[in-house]
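Here the complex is missing a single protein chain, while all its other protein chains stay put.
We just call them A and B in the order they show up, numbering each chain from 1.
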Amino acid sequence: MNHLPQAWGRPRDDVYGTYDRSYLQTSTPNSHTQSPAVTGTSVLAIKFNGGVAMAADKLASYGSLARFTDVKRIRVFDKTTVVGFGGDISDMQYIDRLLDSIDVEENYSSNGNTLNAKNVHTYLAKVLYKRRSKFDPLWNQILVAGFDDDSKPFLSSADLLGTTFSAPHLATGFGAHLAIPILRRLFPEEMPVENIGKEEAVAALRECMKVLFYRDARSLDQYSLAVVTSDGVELKEDEKLEAQSWNFAENIRGYGTQVN
Amino acid sequence: MTSLLQLQSPDFETIGYSFSEGSRPGNKEHGFYPYTDNGGSTLGISGSDFTILAGDTRSVSGYNINSRHSPKVFKIGGDDETGEGAHIILSVVGFAADGQALKESLDGIVNMYKYQHGKPMSVKACAQRLSTILYQKRFFPYYANAILGGLDENGKGALYSYDPVGSYERVQCKAAGSASSLIMPFLDNQVDYKNQYVPGSGEGHALERRKPEPLPRSTVEQLVRDAFTSAVERHIEVGDGLQMMIITASGIEEIYSPLKKD
């Protein structure tokens, strides 16, 4: 008998060839996300007197390919909260189903769904953190807008690492570089949220969406716009950028016809 | 930006970025790095009947400021909404998500202790427990530097400082986070009186060191403010606001004051 216990009970290599050890495995290896595939770009949001406004364009890119042009990246939760997704679209759809299921479960109770935006944000941050700790992240940055326990406007962010933070205005992706400075200039952070009107806030978001369309190659001129107030959520999903002016591009290399 | 690109897996080229790399031989590297540094600094000083923990309120990722009011100092063992009834304070700095998870883990344990035993956990026990929480994740650590503060069994200020994997010691003062290397030498000099000598006490080795004594609260508060205003000048990740928590026999006081936002 062979003196190697490992070989006992196995077909002999010299007769049957090398033993294929992959058959010993009971299951296929786990696969973890290493990089996002189809992605959405910026989400923007801003608090105003009595609510929060949020915008996100409708493009889903596959690398540099503009793959889908009608993807809604803002969803409503329980008529009181909106959630905006940047990053991987399939992970967004998975999280969307998670939110659907907790909404259903919550509605079993006699008081209906009592989860507010703050509760939803805590929940999502925990989901994202748990997945990153398993080295299998949900590749998203998420903005949650609505109201907190004291019925004050609430806006907070959570990302694929589980990092959370909140501010009077937030943006994901390219928006963090391009829109935040605009919003901070229009509405300085020491300015009380009560001084910002709903129309002002929405107009600022539209302006930021325009700047993003000019400068973010993975963006689109069609977008969703959500406004949360104590009356509920007003979600418009077929907004278009108005009054674009490409004059600025004339002398910029890379835009339009190149002269030299 | 270049470091980000290096992390991208070879599969990425199928998507069609023009800057994708060729495939590398050898082991497959994870394209996902589970940590980030959210910057900021914290600082703790204990006195004869009080402990102060402070931290700036800026949160960053890279050169971006995420938020200007993201707290790093937390009450432990109090009511969830109001924080009332807490008798321990904790500061965390480093990777904010791990810091938050660490804080919630400790807070849950301290609260559970209260319900199970009908009395609050001592600071000493809490300090030991925090160490074990950190060490439990020895091979996938919480990437955060913690400082725990409270009053010990004799009513004296107690301060414990931790490394990310749970090594800890009781200290008089400690700075942690991105500007710790700027603040700590200042504290050595101003709290422990390092390199301070009694004038005219002798020459060379005969020179007598100035003896450190417990500092009064007002002095310590001013030291904390000075430490942070200086750190703000020299470190880009520190700024926006200063959050201070002072724990005394009469409870926890929280003070917020602005720092430079540049």
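One rule holds in what follows: a residue touches a chain if its C-beta (ideal position, glycine included) is under 8 Å from a C-beta of that chain, and two chains touch if they have at least 3 such contacts.
The criterion applied here is as follows: contacts and distances are computed from a predicted model.
Its UniProt record calls the unshown chain "Proteasome subunit alpha type", which is the correct pick from "Proteasome subunit alpha type", "NADH-ubiquinone oxidoreductase chain 6", "Tectonic-3 isoform X1" or "GTP-binding protein RAB5". The chain not shown here is touched by just one of A:Asp149, A:Glu199 or A:Asp238, and that residue is A:Asp149.
Which of A:Lys72, A:Lys126, A:Arg184 or A:Lys198 touches the hidden chain is settled by the complete complex: it is A:Lys126.
The residue from A:Arg75, A:Lys118 or A:His169 that touches the chain not shown here is A:Lys118.
Interface residues of subunit A facing the missing partner chain: 109-111, 114-115, 118-119, 122-123, 126, 149. One chain of the complex is left out; on subunit B, the residues touching it are 79-82, 84, 104, 108, 111-112, 115-116.
Assume only the chains that are shown with their structure count from here on.
One simple way to say how far apart two chains are is to compare their mean CA positions; for subunit A and subunit B this gives 30 Å.
Every residue of subunit A that touches subunit B in the complex is listed here, in rising order: 32-35, 37, 62-65, 125, 129, 132-133, 135, 137, 149, 157, 161-167, 176-177, 180, 189.
Against subunit A, the residues of subunit B that register as touching in their complex are 8-9, 11-12, 15-18, 30-32, 34-36, 38, 59, 61, 64, 66-70, 81, 95-97, 100-101, 140.
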